[in-house]
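With one protein chain held back, the other chains of the complex are shown just where they sit.
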Amino acid sequence: MKLTTLAAALSATALTLPAFAADMTIVSWGGAYQSSQQKAYTEPYAEMNPDFNAIWDESSGEAVAKLRAMDEAGNVTWDLVDVEGPDAVRLCDEGLALEVDVDEILAPGDDGSAPSDDFGPSLISECFIPQIVFSTTFGYRTDVEAWGDSKPEDLCAVFDLETFPGKRALQKSPKKNLEWALLCDGVEQDALYDVLDEDGGVERALAKLDTIKDEVVWWSAGAETPQLLADGEVVIGSTYNGRLFSVIEEQDQPVAMLWDYQVFDFDGWVIPANLPAEREAAVMEFVKYATDTQRLADQAKYISYGPARASSQPLVGQHAELGIEMAPHMPTNPENAQRFLVNNLDWWADNQDDAEAKFQAWLAQ
Amino acid sequence: MSDTTTEDSTQNGPVLAADGTPLRRSLARALRRQKLRALMLIAPLLIFIMVTFILPVADMLYRSVENGIVSETLPRTVVALADWDASGDTPPDEAVFAALAADMQIAAEEKTHTKLGSRLNYENPGMSSLFRKSGRQVRRWDLETDAPFMEKFLDIDEDWSDIDVWRTIQTYSPSTTSGYYLAAVDMQLGADGPEMRPENERIYLKLFGRTLMMSLAITLSCIALGYPVAWLLANLPMRTSNLLMILVLLPFWTSLLVRTSAWKILLQQQGVINDILVWIGLVSDDARLVMINNQLGTIIAMTHILLPFMILPMYSVMQSINPSYLRAAKSLGATDWTAFWRVYFPQTVPGIGAGSILVFILAIGYYITPALVGGTTGTFISNRIAFHISTSLNWGLAAALGGILLAVVLVFYWAYDKFVGIDNVKLG
Partner (left out) sequence: MLDQGSDAFVVFDKVQKSYDGQTLVVKDLNLSIGKGEFLTMLGPSGSGKTTCLMMLAGFETATHGDILLDGQGINNIPPHKRGIGMVFQNYALFPHMTVAENLAFPLEVRKLGKSDREAKVKRALDMVQMGDFANRRPAQLSGGQQQRIALARALVFEPELVLMDEPLGALDKQLREHMQFEITRLAHELGITTVYVTHDQTEALTMSDRVAVFNDGRIQQLDPPDTLYEEPKNSFVAQFIGENNSLEGTVKELNNDTAVVQLDDGGLIDCKPVNVNKVGDRTKVSIRPERVEYRSERFQEGAHLLKAEVLEFIYMGDVFRTRLRVAGRDDFIMKCRNAPDQIRLKPGETVNIGWMPEDCRALDA
């Protein structure tokens, strides 16, 4: 008799197990960005769906490698992964991310526009569900004595050591740096990738970078430039616009933005390929909610990155704590986006390794 | 007496145990049982090491030569392409294109064509987008009716007539390749076999050389700084030396990132050390020393991080050296220096050896600290390995670089054994 009760109890627990399927492992970047996602997406979603439980994993930095390792081991534990555009392309190429039709799975915009139109240029891969537009741009110190009265007004100030002496911080990667160098070497924006494709194109960009090489501090983590600027170690440096926002507005440092030729990047979701149908369905439902017009606009209350939907732009309001209007701090704000670049991801997918090798060889010289 | 037993055994065949079985056999049985029991005791550890160490290393070595992807994804094309003359200047004929169309269609269905594109892109930039673009189109073709395919491929992208594209596919059709190892030493498989890469793309040999030189420098500075500390530890009274030991071990209890960041704050140009030097007047304000984001920064930070690994083995060896050796040397007429150099120092060599091996091997594989404070001139080969693992996803090349690093460590180990003797290493 006792044994049967025990067995019954056991099977009851076994039956309740599927309830845990409401656990959803979401991979993101940690820090302020992840908490903006929690406030704008998962917390309201959990209120509507009491069963829903988000488990956060701060592994986006190594998402591509980890997802590949999980896939090889045949045990993908992630349900939804936040990655940057180029990583989404690579995951898609490797067959590690699910191909989706945005018009089918996402909600139309508040203004009735189809998602493919609403997201527009941010739809860079068949596997990519965009969330935000961020940019890599420059910040400079406003108290440099050696500069006298002049202030950097365009990108080429970075390459102008005479007017703007001092150390610069650049990312230790060829991407963006090569494009900026060519722009300041007189190449038209439309011709950038044609020039890079030519023999000697990458070398030309490196030669331009060579003119400031001795003055460059190379960073590999986004937090480095804000710190270097705050310490006065560098006078001008590139980083993500949200990092600069917090240095300027939250920490009140004597730093200003240089939006000229900011490089747009997209950050968004990919769903791992080959998820069990049940989990996949749950993720789809969440993604549909988390990427609708209002949710994307809400996220901008907590972090200064622009929503990827056009229909979200008018809804961007004030910062939730600082109370400042966020629109002027969005990279997509027309005032800031007078001149901007979007990386040609196809070119980079083809030439990343080559450019990287040349860039590293040049660095090591 | 012993004579008689040997005679007995030679005359009467094998010696027997009390129960009549041959002694040799019952001894073997007893020993086997013992060995089995010992094996069972260490089995958990053995399995653990197999799973966490031996297998991953074997897997890494396998990955560094594995190249099944081309023949698996394009089986028909590989066969059809076998007869094509790669040294000529004409692209392959229609048969090869037809085979490619058939292969591509299956690959595109299974979404493996882009994977292959990424793989071949390591060898020939441009293949990635070529395969991505082509796969999309080929999926819509009808293999029965849409022939000939050569022109259709050329319509998608003219690169399909590029000899180099086909040469790359042919070169990498075998299921194993030396390509990753060649790439890891700045070479590539050209039309005429292995050749050096263009000058401006060579980085790995330089990085290997730098990694070795800097690891040596770090090891030497660890010896120089650690030796006196170890000596103090071994010779101070218990209470003081315990305190000192805690100071030595303190870095172990602090996060690696915290320690490295602390060095940044100390060493940067607007940092504490420069501020003090400027304040004293040793350095002028516009000529602040550059001590970080270069080799010096890496050497300083890593010496600090690895120092305990040098001090601990030296300390345990020094502790076991009886102070009477020094006294004996002095009583025999040696000055303090001679006594130290001829008598004390040689006995500490096993500790220095053990510490050096530890520090050198740890240093050679370090990547977090060089990445943070190395700048452009202070990064290690492991930073490139990390890059290929997590960013470029070129795991084959990462494995080949790791394989070479493993070989280098083994060569150093062998050399140490040869010149100093590995049995001369004491960890405690």
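Letters are used for the chains, namely A and B, taken in the order the chains are written, and counting of residues starts over at 1 for each.
Here is the rule we go by: contacts are C-beta pairs under 8 Å (C-beta built on N, C-alpha and C of every residue); 3 or more make two chains touch, one makes a residue touch a chain.
The structure presented is a predicted model; accordingly, all values stated were derived computationally and were not measured.
S.K.: For the chain omitted from this view, which of the shown chains does it touch?
M.R.: Answer for the hidden chain's contacts among shown chains: B.
S.K.: If the hidden chain were put back, which of B:Thr52, B:Ser87 or B:Ser324 would touch it?
M.R.: Going through B:Thr52, B:Ser87 or B:Ser324 one by one, B:Ser324 is the residue touching the chain not shown.
S.K.: Go through chain B and note every residue touching the omitted chain.
M.R.: Residues of chain B in touch with the missing chain: 322, 324-325, 327-336, 338-339, 342-343, 346-347.
Operating definition for what follows: only the chains that are shown with their structure count from here on.
S.K.: Approximately how many whole Å separate the CA-defined centres of chain A and chain B?
M.R.: So the centre of chain A lies 32 Å away from the centre of chain B.
S.K.: Given the complex with chain A, which residues does chain B contribute to the contact?
M.R.: Contacts found on chain B: 110-112, 114-115, 117-118, 121-122, 125-129, 132, 197, 199-203, 206-207, 210, 268-271, 293, 371-372, 375-377, 384, 387, 389-395.
S.K.: What part of chain A is in contact with chain B in the complex they form?
M.R.: The contact residues of chain A facing chain B are 61-62, 64-65, 68, 90, 92-95, 99, 167, 172, 203, 217-218, 220, 231-233, 273, 346-347, 349-354, 356-358, 360-364.
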